[in-house]
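Heads up, one of the protein chains got dropped from this complex, but the rest are sitting where they should.
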Amino acid sequence: MAETAQPRPMDAHIDDAASRRDFLLIAASTLTGIGAAITVWPLIDSMEPAKDTLALSSIEVDLAPVQLGQRLTVKWRGSPVFIDHRTPEEIKAAESVDVASLRDPQPDSARVKKAEWLIVRGVCTHLGCVPLGQKSTDPRGDYGGWFCPCHGSQYDTSGRIRLGPAPKNLEVPAYEFVSDGKVKIG
Amino acid sequence: MRRLSYALLGAALVALPVAAQQQQQQKQPAPEAAQQSSPQAEAEPSLPKQSWSFDGPFGTYDRASVQRGFQLYSEVCSQCHSMNLLHYRDLGPNGPGGGIGYSEDEVKAIAATPFINGKQVTDGPNDQGEMFQRPGRPYDKFISPFDNPEQAAATYGAVPPDLSLIIKARAGGADYVYDLLVGYKDPPPGFKMGPGNMNYDEYFPGHQIAMPPPLTDDRVQYQDGTKATTDQEARDITSFLAWASEPTMEVRKRTGVKVLIFLLFMTGVLYAAKRKIWLDVH
Partner (left out) sequence: MAAPRSQNKIVRWIDHRLPVFTFMEHELNDYPTPRNLSYWWNFGSLAGIVLMIMIVTGIFLAMQYTPHVDYAFDSVERIMRDVNYGWLMRYLHMNGASFFFILVYIHLFRGLFYGSYKTPRELLWMLGVVILLLMMATAFMGYVLPWGQMSFWGATVITSLFSAIPVVGDPIVHWLWGGFAVDNPTLNRFYSLHYLLPFIIVAVVGLHLIALHQHGSGNPLGIDSKGPQDSIPFHPYYTVKDMFGLGVFLIIYAAFVFYMPNALGDPQNYIQANPLQTPAEIVPEWYFLPFYAMLRSVPDILFVPAKLAGVIAMFASIFVLFFLPWLDTSRVRSAHFRPVYKWVFWLLVIDCIVLGWVGAHRPEGFYVVVGRLGTLYYFFHFLILFPLIGWFERPLPLPTSIAAAVTPKGGGRLAGAARPMEKP
């Protein structure tokens, strides 16, 4: 194969020409790099949740049909949310626990906005199973809240972990009451 | 010789898209539904061109017109035509392309109000295992006037096409839809109309369309007070349908400006770099 040809050597005016050439080449490379980065961004961004997913990222729930002592399950962002219309006894039980003794210390007041409405994500903080306790026929464990059948975690009437392997209390999602009868979750 | 090649290539590159656009605009629009094409159809009249706010590389949607068109859809067209690819939230600020100017609250109200066809969303099954009806919510699709195409065919004799993409799905695009809507007239003498309740239209392929003329003067009372002539209504519904076919068009064109400016600049710098590097070869 023919050997590589050497470009003809440039003369004394190299330095000027060379530095101009370097600047040009730096500019060219930089622009190309910017171009590549600009191209990559839309591809990465396309993996973000799309508009239809975001449209379901908050839901409004009508609380009127949920009687005192009843529990409602709704689907939010792909997993269940437990809505508990707590009885005065349940509220009292939740408030009278010694917070310091809890694995994940949290007073009940920090977990509710209106005491009679407990809203928590129905996902066990151990490994993600859905705890039992929403139906009146379900076992609720010894603390009156929820019982996770997978590994035996038990939650109280504030959704806090009391027994079993789960490390944290049931997560309280962002929510707000939009009118007396409705709550907006997410 | 080389110059000839360059000239041909350049001509081809320019002619190709121009020809493609011409082809698309003047090509015979595809016959619709199952209706018979009239055997007497001779040379179709060419589509009169219109000018639209969304034409050209800097075109945008006229939101006032699009909103009036939406009002027409909800009060007239939705009697028979579905728009299954649209959601109510598309009309608001979280919609593709930023919507058509309604706020989130207005979108909620629009979703909860049935179209002229009166239908509600079928949801469920509930805890009893039954399906139930409920008003629309922003994340619902536009409620369809019929449950399935067979129901439409049974009711109307033909299936009114879904309108979500109608502008992109017809050769001639917005011009075709507008011309068709204002193109209803009496059949010329000697023209034999087919069986069934067909209507003569100047621009529909075959001239016989199952849809009766949907627009008349003051068919609706525009919320913004614009006078509702047939022509105004045809323009507004076409604007709305154009937006519905491609809500992201404005984003596309705006992005295009930035991309092309960048590319022109980058290519210029690269050309200078190329010339610099090649100096010692020449």
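Chains: A and B, in written order; residue numbering restarts at 1 for each.
Throughout what follows, contacts are C-beta pairs under 8 Å (C-beta built on N, C-alpha and C of every residue); 3 or more make two chains touch, one makes a residue touch a chain.
Quick caveat, the model's predicted, so the values are computed rather than measured.
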item: Residue among B:P160, B:G183 or B:P247 touching the omitted chain; value: B:P247
item: Absent chain, residues of chain B that touch it; value: 1-2, 5, 9, 13, 17, 20-21, 24, 28, 30-31, 33-34, 37, 57, 84-85, 90, 96, 161-162, 164-165, 168-171, 173, 205, 245-248, 251-253, 255-256, 259-260, 263-264, 266-267, 270-271, 273-274, 277-279, 281-282
item: In chain A, positions touching the absent partner; value: 1-7, 28, 32, 42-43, 45-48, 50-52
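Following the convention adopted for this analysis, only the chains that are shown with their structure count from here on.
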item: Cα-centroid distance, chain A relative to chain B, in whole angstrom; value: 39
item: List of chain B residues in touch with chain A within their complex; value: 87, 89, 94-96, 138-139, 259, 262-263, 265-266, 269-270, 272-273, 276-277, 280-281
item: Touching residues on chain A, where the partner in the complex is chain B; value: 7-8, 10, 20-21, 24-25, 27-28, 31-32, 34-35, 38, 51-52, 54-56
